[in-house]
Every structure is written in structure tokens, then in C-alpha cells.
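All protein chains but one are shown in place.
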Amino acid sequence: MLHIVNKSPYERNALDSCLRIATNGSAVLLIEDGVYAAVKGGSFEGKVQAALPGLKIYALGPDLSARGMADRVLDGVNVVDYGGFVDLVAEHSNCQSWL
Amino acid sequence: MSDEMDMQEGGVVKQFMFVNRKAPYGTIYALEGLEVVLISAAFEQDVSMAFIDDGVYELKKGQDTKALGQKNFSPTYRALEGYDIEKLYVEKESMAVRGLTVEDFAVDVTVLDHAEMAAKMAEQDVLISF
Partner (left out) sequence: MKIGVLVNEGPYTHEASDSAYNFTKAALEKGHEIYRVFFYHDGVNNATRLTEPPRDDRNIVNRWSELGKQHNLDLVVCIAAAQRRGVMDENEAKRQGKDAHNLAEGFRISGLGQLVEAGIQSDRLVTFGD
């Protein structure tokens, strides 16, 4: 299953809820303001790193770049473009957007 | 509309889950989400609703919107049964964090913990979230 999160973890609980419910082996794609969870140095870093062994975490490159965050992506987070976003949707049997 | 008829006769049944994570009245998502759920009943699909995070507030009894000038749509949740939409799943953690119990709800629901909710979500064909 693919989970899509578009909210900053510092503003909303979308990522928290997603991480609570996402099961091992699922993928989480961070887009829009959701990409702020994918970077080093913030207080959310630990939470994302703790989730990484069980989940595949991706972040949308164009959204990282737009926000000036492309150079501080956490190790273990895969950066994808819109084509990669499409591939993730195609590879997983269903997807849930945590709006 | 002919497509809709075809689908009913064609017998394609998918598992649809409508994921509600927003409180009522503050935004329109809960109301317009409910409108999709009602329409989906005509397609004879395997429909369920999940209530997670502030979505659990949609089910709170005793809603009174008179002073707001908005329509109170909470009775609609009680009417869902008449549309054969009986799978209402509420996430236990979301309820607990908000100090709610099943006695606070206007309808009968199935309470699932986060792992059970995850399992239900994983088996869906289509997840529509508001």
C-alpha cells in the first residue's frame, strides 16, 4: 500500500496518523509541505528514522527543491520526480492520501 | 448514466473505503464526503467508512447547528443503514485521544485499533479521503 502525505509534520498530524497506521513493507510518499518531514535537523527526524526500517519512505524532489530543502534529505529517504510518483502508484495495489 | 447501469448489471464489485479525518462544520469535507458515500450506494459496491483523527467528531450525538445557520447533517449517518452502508469503522486511538467512547456516537460503529484499521485499509481497492 502507498500512503501519500502532503502536510508538514510541524503543522498537522497527517504524518503521525499515517505512521501509526502504515504497516511494515508499506511505502510513504511525502509531497508538497509533507517533504519537510524528509529533511535532517528537525525534531521530526527521529520519528522518520525510527519508521525507516519498516517503511519505504520517498519524497518528491520538485517539492524539496521548491522549498530549498533538496540538499538536506535524510539518509534512507528516496527522492523521486513526478514520474517516480506515478511508478509508486502503479507498483502498489492501492493508495491513501492523508489530507 | 448508462455506464452506471452497466456496472450494476456487470457485477464488478470493488472494496471502497471512504476515509474521514475532518470534523464537521469547520470545513465542508465531512458533508460533501457523505454525499459521495450516499451516491456510491447506487453502484452496489462493497462500501465502508473509516473515521480517523477528527473524523470521529462527525459521529458525535447531539449536534445542534441552529445558531450556525448550517444544515445539521448528522442524522444522515443514521440513515446509512437504509443504503446498505453498515461498515462504519472508528479508530480506537483517535477516539481515546479525544476523550470519546462509543456511547458518544449517534450510530453503531465497529471500533478497530490502529493495526486492525491498517489491515482493513490494506485490503481496499479504492480509498477516497476527505
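Just so it is clear, A and B label the chains in written order, and each chain counts residues from 1 on its own.
The definition used in the following text is that a contact is a pair of C-beta atoms (placed from the backbone, for glycine too) under 8 Å apart; a residue touches a chain by one contact, two chains touch by 3 or more.
Owing to the predicted nature of the structure, the values given are computational and were not obtained by experimental measurement.
Asks: Looking at the full complex, which residue from B:Ala42, B:Val97 or B:Ala115 touches the chain that isn't shown here?
Replies: B:Ala42
Asks: Who touches the missing chain here, B:Tyr29, B:Phe51, B:Tyr89 or B:Phe105?
Replies: B:Tyr29
Asks: Tell me which stretches of chain A touch the chain missing from the display.
Replies: Here the touching residues of chain A are 4, 6, 31-33, 62-63, 81-83, 85-87, 89-90, 94-95, 97, 99.
Asks: Considering the entire assembly, which residues of chain B contact the chain that has been omitted?
Replies: Considering the whole complex, chain B reaches the absent chain at 1, 3-4, 7, 12, 14, 16, 28-29, 32, 35-36, 39-40, 42-43, 45, 125-130.
Criterion: only the chains that are shown with their structure count from here on.
Asks: Please report how many Å separate the Cα centroid of chain A from that of chain B, as a whole number.
Replies: Comparing mean C-alpha positions, chain B is 26 Å from chain A.
Asks: Over in the complex, which chain B residues touch chain A? Could you list them?
Replies: 19, 21, 52-53, 91, 93-94, 114-115, 117-119, 121-122, 124-127, 129-130
Asks: Which positions of chain A touch chain B when the two form their complex?
Replies: Answer in residue numbers: 1, 13-14, 17, 20-23, 26, 93-99.
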